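Note that one protein chain is taken out, while the other chains of the complex remain in position.
Each chain carries a letter (A and B) given by its place in the written order, and its residues are counted from 1.
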Amino acid sequence: MSTKKDVKKIREAVKRHKRETYTPVQPDMQLGFVHHNVDCIGCRACEIACKDKNGLAPGPRFRRVQYIEGGTYPDVFAYKVNMSCNHCAEPACLPTCPTGAIFKRKKDGIVDIDSTLCIGCRRCEAACPYGAPQYDPSENIVKKCNMCVDEIDAGRKPYCVMACMMRVLDIGPIEKIWDSSLETVALGASDKVSRQVKNMANIELTKPSIGFVAHSKGKLK
Amino acid sequence: MSSNESFNKLQQRLNLTRRSFPKGTATGAGALAAGGLAEMKYGKEAQAFVYEPYPKDNELDTVVTSCAHNCGSRHMLVAHKWKDVIVRLSTDDGSYQKNGHFGKDTMEEPQLRACLRGRSYRQRIYSAERLLYPMLRVGERGEGKFKRVSWDEALNFVVKKMNHIKSTYGPTAILDQSYAGASYGVLHKSDQIEGLLGRFLGMFGCRTNSWSVPSYEATTASSKWTYGTIQDGSEDDTFAESKLMIMWGWNPAYTFHGGNTVMYMRMAKQRGCKFVLIDPQYTDSAAVYDAWWIPIKPNTDAAMMAGMAHYIFSNNLQDQAFIDKFVQGMDAGTMPDWGKNSANGQENFKDYILGTYDGQPKTPEWASKICGVPAKDIIKLADMYATTKPAALKASWGPGRNAYGEQYSRMAAALQAMTGNIGIIGGCAEGVGKGWHAEAVAYPYDQYANIWFQAIKSDRWAHCVLNYPNVKREEVGLWPRQDATDGQIPNIKAIFWQGSDWLNQLTNINKDLAAIKMLELVVCMDSTITPSGIWADVLLPVSTHFERHDTALPWYKGHYYIHRPKVIEPMGESKTDIQIFTELAYRIGGDVFGKAYNPKASRDYFNNNDAVDEAYLREWWETKVMAHQHIEMTWNEFKRHGVYKVKMDKPLVGFRDQIEKGIPFETASGKIEILSSELANIADWKKTKYGYHIPSIPKWIEPWESLNSPKTKDFPFHLISPHPRWRTHSIFNNCSWLRETYEQEVTVNASDAKRLGLKNGDTVEIWNDRGKVVVPVYVTERCMPGVLVLHEGVWMDLDENGVDRSGNPDFLTLDEPSPAGAFAYNTVLCNIQKTKLAHRPGWDQLSTSRAHVFRRDY
Partner (left out) sequence: MKRYCLFLTLLLLSMSAATLWAAQKTGEINYDQARWDPLHFQPAIATATNEQCLSCHQEVLTREVLTNSPAGVVVNDSLAWYQTLSTYEGPQKTFHQRHLTENLAKKLMNMKCNTCHQGNDPREQAVIPPNHEQTQYTLRKQVNPEICLMCHGDFPDYKVMGLPSEWNTSGAIFQNNCLLCHVGIRSNRHQVNYLNAEAIETAGKENSDVCFGCHGGRQWYRISYPYARNSWPGIAKEVPEWAKDRPTESNPRFRITDQKTANK
């Protein structure tokens, strides 16, 4: 049993730790998503699979297929950008959490949230540049994609990936995704992966673990 | 946390109720079902999950089943369940089939991954709209007041009414409006022509059938005339072999249309296939395949195709050898000898196109004036199509859902034939597009399968009811009979809906609503309350396909069977369709009718159906699947795997044998009939089911409404109502997960919107002389000027003045079918303006992702 003095010591230690700058976990291998912005038909089967897997009410959307369009009739174009949580190398959500509900796995760099520890201050939601943490108004807490860690630990892939009718969404070691060397049908033979597309927030903010095959109109110069 | 509180939390997390209002008193169907899960124990592992308790897949029972609706696809669903509750659904991951493993996904045996609609099934099973008990109407018809009654009371009511109606009004008084909404399986089949309801009413001796199919009557008529069969399709893997894919009004990114159609088309793109889209909208299909978009005025497709044919003929780019060998009536040289002596068989297609008969060559310039596509684009496309091999002109069903839609389908067949793209891999003769033939019938199928006493064009029932007996046979498209009752107008006094929401889905709903008030009995059999059901007298709850034993088959593309065991027990007091019909048969006609309707069943089938259903399915598998298709897997092994994927020796190409081996086509001439032998020999059109003249060769016919019509003075916009991605017709309209991904809205071109002072989100009314609907507007450059797009299937919601607040386009469509029977869903002129009238989406929009910032009742 801890003495009164110990409690005080612990409190001091916690306080000191809380004041320290957060140093991100260096994962043994960082998993990330890859999405083909052009070949995605935008059906959102991945979104629905995710809602079903996570038992979500309408409102929170862990995965968001975003519809981008432009041009002037009849010379128009359209493409999709599909994002959930980017399991960032330097997650901004994590250090904002007052209860330590968010953590990054050493094994594969997945940023997981234990929503049962969440008190609903919504700080992580504000900090994420990509909108991954989703507030669930029915429970007054924040939840987010955990890349289906249970499926990954069981040797399978996340529900969204396994839902893709076009096979244009996949996961893999992020370095392989970025250098387009991942063996996946999500990438065509000549497709090159970009780390960023237009209208996506600055990746230097958190170094998101995601790669896209960008549309010609969505590529950054 | 009190047990009650945690129970409520569980419900919310499993999302078993339709809307998760914190203060909601939601104790719907799901609450009962969730009982099993509340008991579930879970270990406290050092892992975090989005919520607790979190049942992992490996801790749950895994049951392979499939989705079940008439969307043109059929995919695997895998239920992960705890006791009698489905906790979540996944789909094919390659591991379930024989010799499968996780991730197996080959060209030969691709995974059958379900779409967004299939993935949302749990919300349909456990929805607040689920019908759980028999109900009888207590208010006025359409008022929506019902009381719960026992099965006994409901069935006795129906029996009494049926007997009375038959004895008073005769054998045509009950209209069969069964459709494929509830049950597309081999055993529990709701089907328009030969389904379980048709068998029941036919044996009862009182049935008027609805013969025209809303989805695709233009193309079935065309394919039967041209090829003698609707089996004109190639399997979806052959799309990967095309060098040019012309998507004519086809948006597989919305409809999916086949097991893996969209994926194989991606392969084609990766191999260098060029894509073209002819459509008033720049669809997601165009975006994905980087297609050359050719915007076209709605319902002018046949004119553009005629222009293409003119270019091909006048530049001698046609495959003359193919024409000479396989085609009848393409040109003077392929005309049959009997033609000149026949009623309508004097003209050949080439001379029509060149203007020999009417002095009007159907040049690209001529076509351009009608369809709005620049002549140079028509020429460019015709040249591409004629000089690229293999090239697939995929003539989809949508442009056929029009006035004279069959001419579009026929014209497409003429182009496919003149370029020799039929019967070769990577080409396309579709059309209907039906590929591999599955053994489809496990239910009793005998001389009683399709007895009818009159049959009418399906969208003319209201016209028939409202004008009886002053109705001409051609007005309702009476199917000829070989007895004295030929031509007798049916005296319709009752409607049966089985798996059908036709009141919400047929044309000109206001006319339907006037007619339904005149009926004496309206029976609705469904698993959820539907907009049609609101207008019924009796609601009979049907268990979903998760709650009964069956096998799923693809009906459009794909070659596989998926077992559908009874995943959970039927919810509430719901019964299967066969149980209901069998019980009605026993109650009406005792053992004689009962035994004849369902030979394997005994009197207690209403309460014990498992063994009988198993017997029907086993017999079907052993005597049809194993015997006819030489499939060696036993029934028990099939049940264990849950799926059987047929391996083909070579890709299935429509009419490959006819072209490669010279086997005759199934037409009268044995050839591809661009001149239809059937049509050419019709002298008295009134005595045909068509009612009105149809040219024997494909021709351009001006539709009764289009952007070229003088009616545009009052109604300057052409409205089309394609299939949405987020519903199967009206099914799933109540699923909040799907509602979150879209809105019912009208698509308007940006320049039109600017002129009308409309911006995104404005509420507009759209009207013509048939009705008025209210919806929000979506302004985009991706739509052709002058065209409005409003997706079909949203659940109607009338205000006190009869204005539809949901935005259902069928308040604006006309109940005038094309001669061949095609529904003219896309032949609609209307007007649009900003309005103060209210749009009601019919669900809780406050739940959407961005709405939590908006004040709500916490």
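Odds and ends about this structure:
The working rule: contacts are C-beta pairs under 8 Å (C-beta built on N, C-alpha and C of every residue); 3 or more make two chains touch, one makes a residue touch a chain.
Since the model is a prediction, treat every value here as computed from it, not as a measurement.
Of A:Leu31, A:Cys46 or A:Ala92, it is A:Ala92 that touches the chain left out of the display.
Summarising the interface, subunit B meets the missing chain with residues 9, 17-19, 21, 24-29, 51-52, 128-129, 132, 139, 142-148, 529, 534, 760-763, 776, 778, 797-798, 805, 838-846, 850-851, 853-858. Residues of subunit A in contact with the chain left out of this view: 11, 14-16, 18-22, 66-71, 81, 83, 90, 92, 95-96, 98-99, 101, 114-123, 125-131, 139-141, 197-202, 204-206, 217-218, 220.
In this section, only the chains that are shown with their structure count from here on.
Mean C-alpha position of subunit A lies 37 Å from that of subunit B. By the touch rule above, subunit B contacts subunit A in their complex via residues 9, 12-15, 19-22, 47-52, 54, 56-58, 87-91, 93, 102-103, 105, 113-116, 118-120, 122, 253, 256, 260, 262-263, 266, 269-270, 282, 284-288, 290, 293, 295, 725, 736-741, 749-751, 780-785, 844, 847-849, 851-852, 856, 858. Those residues of subunit A lying in contact with subunit B across their complex are 38-45, 47-49, 51-61, 64, 69-74, 76-79, 101, 103, 112-116, 134-135, 137-140, 143-144, 146, 149-151, 153-157, 159, 162-168, 185, 188-189.
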